[in-house]
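Questions regarding the structure given below will be posed in turn.
Here the complex is missing one protein chain, while the rest keep their positions.
Chain nomenclature is as follows: A, B and C, assigned in order of appearance, with residue numbering initiated at 1 for each chain independently.
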């Protein structure tokens, strides 16, 4: 798409440079810390699976045991694989069970050679986990080659959210048959604050279904079937977010999920998770996503549900630039960056539609190679479902006019219920109408030079640069503490999960990070 | 609005020239014939009012009596006013009553002087009628000056259709308060084929309310009240169409209606009224509208309910050019030409929205000074009211993007019922959203040079010119007989109301036509 | 499945959406009144999700909720197609064989109704949905009288054309216009012609209830989405008494 905004490339470059400077201290923090969830992710890749009879996964029991004995600062890999050798257990899950029973004591080997042996064993084990991830990625490539990608852009992204994986599956299949290219299974409200990943197939979520390895597997298998039936690869999305972000990323890689909600700040702002915890988990999970060929979806859209979409438009841009910087640093390529933004301007505001166009185009032109995730109206949706379907139509039109990559389909019942089967059908019909009738209208959409849309986009970019300068001066953690994003104030020393963070000791070893960082 | 289609002005001029050549024979026909309804209109302006106890208006009884005695070819004015003098009756309505009782014999005065006296008396009487029309027009101008016109273009045009004037009134007032600039009272299904105008306030219409002088008066008075309340002059529309077109035009002028549905071919095509009858009635009614300062609305939109909106797009253009020619000939100014067209392309057709834009822009640029009446989707509306509201939104958007003058508001229940109160409310909310949010988007809508939209518009104009050439060769009456418009075949010697047509005798005299044609 | 409930997003949840206007100003009591109506309709819980004043005297409501009624699909009465669907060839062949003459059909929009698109779709060559209309069938003789035909004219023409079947379309339904006109039409035929001589009476239109044929005094009713082939097949079945 040719440039429609006439952005000044120098300003764009300046913005990127500032984002890098603002983000670097956080990257340094992430590189020098680990968390319980990072370590559990390592163990999951190393082959620990299953849970005790209370449903607490063995990875949790094992990490807790290691931590109790030697702390987290060395990483769990060496203590665990050293213990494997010293106890003669050759299955890590069995070791975890023994450890949970108090039958194993962990330590950091004093001898260099022992440490090296443990490291090698750990790397071999996690290497097998990463192999699974690689195989899944190759499998996806093969399936896409065989079955094909969606015929159109944007990809049509639909949510299922019954709370019951066995209701979700037929609904997801129905949605795919009706035209969805991407299915997202929304998570139960409570899950992001659980410091463990539930096990098995689940039927009791609230307003969403638990993210579990088994649910991932069941849904992916069902969609593989439907993909074959439809001759089009249907992608599956879930959430690598909350206290278990790294582990869920690992499970997603091993079960061939295709996209993951994964934002650098969402957990901080909207789940009150500690900022340091989030940034550390964040970096690891993105490294895994990079390896797995997973497209991430960031969460800037959420800011506009708490802040005003016009006033706070530039905070979205700033966050997108930061998310891009963190993503690149973690090894993600541009095609994997489903940066978020949303159609959330109050529809009563004069020129609301043109403002939406300006904001959406700005994102499009700042990140020309990223797919971009375009989110529908939610905040200004009401119980008036007739009006709701109308707004969704204009949202779809902005998506088509500005070349968004991933269109999250809006539901007329947004303010009422989690989507009904018929809501999705009506919503897809809406998308189809807009794409069929006006899918190429972007050819005739030429913002007047120096006109309302261009001016607005330039103004937002200008405000974004100013805000970035301030963040560079004060630090990102301060900005977050002060409520810069989504008007949520989140100080760095507060929030959930801080006690699961540990500074690296000098001998910190994480075979997964090593492998991911050495890969091309 | 600057030109967006880059139409060739030579082609446009050629099209207009052809339309004039195609229309002239029909004008000649109209100038050399009269009809029962034209004559009744003359008598209404001359002061005949009321009806007998069967509800047959005295104008009908009087014209029938004159016709029985001397035929219509002289016009009724002279025989009637001659009889007034000879019987000594000085109230035309009383004369009509006597004539109905068989107590008056009419003849055409043999003496030149008697004829001249009768002519003068008739002209004086109809002059009083035209004065009323003039006063009403001045009144409208004053009210508009005092209260003001709608703040935005397009004007928002809403229909009421309960069948009962006393339900219509509060609904119309509610609609005006909710934002309607123009209220149209739809007529009962049967009325257009009645060869008389019903009398009094009526409550028993089917899918519409009878057009009567009293209903006009009641509704205009109610809307005057509401106009004052709102500080904005709310216009009233009805139908000068069907067998009584001339009379209804006269009544509309005397009751200060502001717009009238009035098409040169609608009655022929959709009511199977004889073509000659229609063209004669048509010309007279337009002359009255011109005098009354009434804006006419033509009916090209209807063609697209029977013919395909893509295939038959050029027939709309041809008809608009003919309607324009006939209107100018009858004395209407450009600002009075609400030429019709509609959003009726099957929404499943690829590029349907861009095609709609092309067609709507073509009308806009061909008739830059006419207000244009933009009609909503009807044919492809279904019982899916959610989809219906969406289509109406995109219809509204085309209206805003292409600068239409009068937006007939679409109803989500189009395929279900005549509009409910809530349908209108939802529909107005839809219009408001689109105009508030995207009312100025036309600044950024620039059809790609040589692209899809321009090409389509040029193609339709080209087809229109070709069709006009054929009509010039074969005659318009032949074209109508062959089903050129709306695929309805209507031969000139068939259809209702032909027996009410008469050729002018040499001494034909119509004081109203004379007055209207001599006015500036 | 014979007993089912409405489905929102979970089997058995019974969820439905409802909207309506009440002629009362918007306040808490009006919202309560809206919920009362929904409750009376069997919705419980009834969630009032939208209330909007329209002027001072009316309020529009949207309600979502669970409805307690069960639907028993076994109890559903429908007019099932009780005749085979024939091809044009079969239709023509059967008429030839059984009737040994062309079958005469007279069609019209009666009363003040001028919606001819539906009856034209059935009668005219052009047809609908890719199917040709009855004029295409060589063994059918079709007279299409067009719109706003009066009942006496229709009876007269049917008599003249020795109609085997009369096809009437009614689209306008406000104040039950379609029902009134149909009753008037069937009464006129009953009056004008003795039982054995009466043509088959068929009405069609998007808002008829197919179950009302007897009540309206006609032989068959066709509604939304009817195709010419169905009508032709029915004609053959009902007039030639043939099943193929």
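Everything below uses one rule, namely that a residue touches a chain if its C-beta (ideal position, glycine included) is under 8 Å from a C-beta of that chain, and two chains touch if they have at least 3 such contacts.
Keep in mind the model is a prediction, meaning the values are calculated, not measured.
For the chain missing from the display, the contacting residue among B:419, B:497 or B:511 is B:419, taking the whole complex into account. Screening B:385, B:398, B:467 or B:512 for touch with the missing chain picks out B:385. Chain A residues in contact with the hidden partner, per the touch definition given at the top, are 163, 174, 177-178, 188-190, 193, 206-207, 270-272, 305-306, 415, 417-418, 420-422, 425-426.
Chain B meets the missing chain through residues 161-162, 164, 167, 171, 382-386, 413, 415-421. Looking at chain C, the residues touching the absent chain are 1, 4-8, 11, 15-24, 28-34, 36-37, 40-43, 45, 47, 58, 67, 69, 71-73, 75-80, 207, 209.
Simple rule for what comes next: only the chains that are shown with their structure count from here on.
Taking B-C and A-C together, the pair of chains sharing more C-beta contacts is B-C.
Each chain gets a centre from the mean of its Cα atoms; for chain A and chain B, those two points are 60 Å apart.
Chain B and chain C have Cα centroids separated by 33 Å.
Under the contact definition stated at the top, the residues of chain C that touch 2 or more other chains are 19, 52.
In chain B, the positions touching at least two other chains are 426.
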